[in-house]
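In this view, the complex is presented without one of its protein chains, the others remaining in place.
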Amino acid sequence: MQRIGVFVCWCGTNIAGTVDIDQVKQAAEKIPGVVNVQDYQYMCSEVGQNLIKNAIKEQKLDRVVIASCSPRMHEATFRKAAKSAGLNPYLVEIANIREQCSWVHKNKEEATEKAIALVRAAVAKATLNTELVPGEIGVEPRALEIGGGIAGIQTALDIAEAGYKVDIIEKTPSIGGKMAQIDKTFPTLDCSACILTPKMVDASTHPNINLYTYSEVEAVQGYVGNFEVTIRQKARSVNADKCTGCGICTDKCPSKKAESEFDEGLRKRGAIYIPFPQAVPNVPVIDREECLKFKTGKCGLCERVCPSGAIEFNQEDTLVTQKYGAIVVATGYDLINLDKFGEYPYTEHPDVITSLEFERLTSAAGPTAGKFLRPSNGNKPKKVVFVQCVGSRDKSSRGKTYCSKICCMYTAKHAMLIKEKYPEIEVYVFYIDVRTPGKNFDEFQRRAVEEYGVNYIKGMVGKVFPEGDKLQVHGVDALSSETLIIDADMVVLAAATKAKDDAQELGRKLSISTDANNFFTEAHPKLRPVETHSAGIYLAGACQGPKDIPETVAQSSAAAAKAIGLLNKGKLVNNPCVSQVDEQICSGCLACTKMCPYEAISSQVIEVKEQGKIVKKTVAHVNEALCQGCGGCTVTCRAGALDLKGFMNRQILAEVDAICL
Amino acid sequence: MGRMKIIPDAKKKELQQILEISGENVKDCMQCGKCTAGCPASSSMDILPHQVIRLLQLGQLDKVANSQTIWSCASCFTCTTRCPRNIDLAKLMEAVRLTIIRSKGSSRLKADDVPGKIDPKMPQQAIVSGFRKYNK
Partner (left out) sequence: MSLENKQISSENTSNFKPLIVAFCCNWCSYAGADLAGTSRLNYPANVKIIKVPCSCRVNPNFVLRAFQRGADGVVIAGCHPGDCHYTSGNYYTRRRFTLMKNLLEYVGLEPERFKVDWISAGEGNKFAAVMNEALEQVHKLGPNRKLRDARWKR
C-alpha cells in the first residue's frame, strides 16, 4: 500500500472562504492509502513547503497530493520541494481547488463536496503515479544557415562570434543575396556594397564559418539539437581549391549569350562566369545549359587557358551529410512576375523596368557604369515615371494581398538618386498611399518632395502605351480628380515582393509551416517572432514576410541569439511524459506511426520468445527525444499497446471512477 | 460649393439594393484611381469612375444617380480587369442604372404587348433583358 500525504491549502480565504477545509481533511483521511493529512494557510510559502518536505521525510511518504491552486501556478514549486526532500517530482499530484472550485462556486456545501471529489481523484491518480526521470539529449554544437543573403551572413557571423561552427548553404554561386544587387540604401543613401562586401569577406574568412555556395538542402532528418542535413553541392565544373580567380576563363569564353542574373538580364555573361566582381567565393561556375562544351562537345577553351588547371568538366553533384544542433532559415524573397500586367508593357518594352533593374542601372558597377540611360537606345531620359503598388495590396489573382513594405521607401530613394545626378530629369511617382513608418523614413520621403522636387501623384497608372520612342502614361490624380497623360521615357514598376517559389518545398523538408503567401510562419506573431513551431529551427529576414535591411539584420541577430542559446545548453532535458510501447502486446500494425505529428514513432524488429522459440517481431518504437507527449497514439492503438507516461489509461480511468463516486 | 452632408446610412436601403444587384462590396476600394486612369470614356464623364465608388462609400447615392457618368460608361470592363481590389465597377454602374430604370414610372412593358413587338431577328436574350429593365 502507498503512503500518501494530502496537504490542503487555505490560500488565505481564497479557498478557505468557500471550502470547508476540515471536512476536506476528514474526507481525505478516509481514502485508502492516505496516511498523513495537513493543512496550512499558504502551502506555497516557505513554511508550507517545509511542512511538505518534513512530512515526506518523517512520515516516509511516497506520494504527495496538494489541494491548492491550479497546477499551472505552483506545480513546479511543489515538484521542486518534493525533489529536495528526496521524492521523485512526478509523484506529486495537484488537486485544483481554487481556480476550478472555490473561485467559481459560491455555495459552501457544494464547493466543499466538489473539493473532496477533486482530492479523491488526485489521490486515485497519485496512487498509480510512477517515478519518471526525464531523459537528456545532446546538442550538436554546430548551426546551419540556409540562405547567404544579408540575413544569413549576419546570423552566421553572430553565431560564429559566439564560438560555434556555422555552415552557410547558398543556392547561387556567391553569397550576398539581394543586398549585393542594390545600389544605395535608404534612408542614408550610403552605398550598399560598401557595407555588405566587408561582411561577405568576414563570413568567408571566419574560422568558424564554412560556405556551401551553389548548394541546396537535399534532405533534413532528426530533431532539435540533432538535425542531420544532406546538402547537395551542385557541380561547379571548376575546382575551387585550384582556382585563383584570375578571370581569364570568363574573358575568353566564346559563348556570351546568357543573361546575367546579377544584373537582372541587363547585361550578358559568359557560359563560365563569376556572378559579380566582389563575389564570395571568387570562383567561376560553368552554366551547363549555355556552355558549348556541354552542348556540342566542342570548345573547352576555358580548360586550355586556365593557368592552374582548375576546369573540371566531369565534376558531378556531391552530397554531404552533416549534423547540426540548430537551423536558421533565411531564404529571402523575390519580385513577382509581371507577365500578367499587360497594361504596363514590361515584357514588350525595354524602357519599362522593375525596381531591381533600376538598382542595377544606377549602380556604378552596373551595366551602364552608373550612368542612368534608357535601355532601349542608350539616351538620357527626360521624364521618368514610377508606379508603386504593382501587384501589392492587390486582391486579384495577379498580385499579392499584402503590402510589400519596402517599395515606398526605395521609390523615394530611386527618385532622389535620379534628381541628385540629373536635376533636369522630371520625376513622377504614382502612389496609392505613402507608408513610411521607421526611423528617419518620413523625413526622407518628404525630402524627395520638398528638396528634390519629385512630383508625387496620388493615383494609379491605368495604361502605358508605347508611342514612337516615348511611353505614353495614362494616369489619374485622384486628389484633384484630373486625368493625366505623361510622355515618359522610362517607367519603373515597384513590383510586389513574394516568398521564394520553393519555400513550401523547403518548409516540408524542415517540417515548418508556410502561410497563404508562402512566407514561413513564426511560432507566435508577437512573442516568438524568430522561432518556428519546430524546436531548433529559426527564421531570419524576408522569408518570414517583407522586410527592409535594418529589420532583417535585427531579426537575424535575434535568430542568432536563439540559436546560440540552444547550442550553449549542450544538453536538452525532455519531457518524461512520453508514450511507451508494450512490445508484448504491440501487433506491429504501425497505425500509430501515421498518426504521430512529430514522426516520433518508427518500427523496429525485436526478438521475442514464443513457445520456447525465438522469433523476430516488428513493433512500434517511440523516440523519446521526439515525442512531445500529446498521447494521440494511445487512442489510435487498436491493441492498447501504447500508453502515455504520467497520463496512463489506468490513471485517467481511476480519476473518472473517483470523480463518479 | 456647399459642405457635403455625409449621412452614410440615409440611403442604406437603396445602397444595399445596388450592392445586392452587383454583388460587389464598395468597401474593398482603396481609391487608387486605376479605374479612372484607364477609362476610355472618362473625358465625357462629369464625375470620374473612382469618384463613383467613393460617393457610394459615402452613401451619396443621389450624386451618382444624377450624374452623366453612369450613362457615359460603355461597359468595356477595362476598370474591372485592372482593379487591384477585384471590384467590378462596370457591374456597379449597371446596378445604379438598373435602380433608376426600375424606379421610374410604372411598368413600361407588359407581357401582353410582347407578341406584337417581337422582331424575328431579335435575339431572345434581348427580350429577356428588356423585360428585366422595363417591367416591374
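Miscellaneous remarks
When the chains are written out, they are named A and B in that same order, and each has its own residue count from 1.
Methods note: contacts are C-beta pairs under 8 Å (C-beta built on N, C-alpha and C of every residue); 3 or more make two chains touch, one makes a residue touch a chain.
Just so you know, these numbers come straight off a predicted model, no measurement behind them.
With respect to the full assembly, the chain omitted from this view is in touch with A. Remark: the omitted chain is touched by one listed residue; of A:Arg79, A:Lys114 or A:Lys413 this is A:Lys114. Across the interface with the omitted chain, chain A contributes residues 70-72, 96, 98-101, 103-107, 110-111, 113-114, 117-118, 121, 533, 577, 595, 597-598, 628-632, 634-636, 644, 647, 649, 652-653, 655-657, 659-661.
Assume only the chains that are shown with their structure count from here on.
Note: centroid distance chain A to chain B, computed from Cα atoms, is 48 Å. Per the touch definition, chain B reaches chain A in the complex via residues 28, 30-39, 42-43, 47-48, 50-51, 78, 82-86. Taken in their complex, chain A has these residues touching chain B: 343, 389, 391, 393-396, 399, 432-433, 458-463, 474-478, 481, 483.
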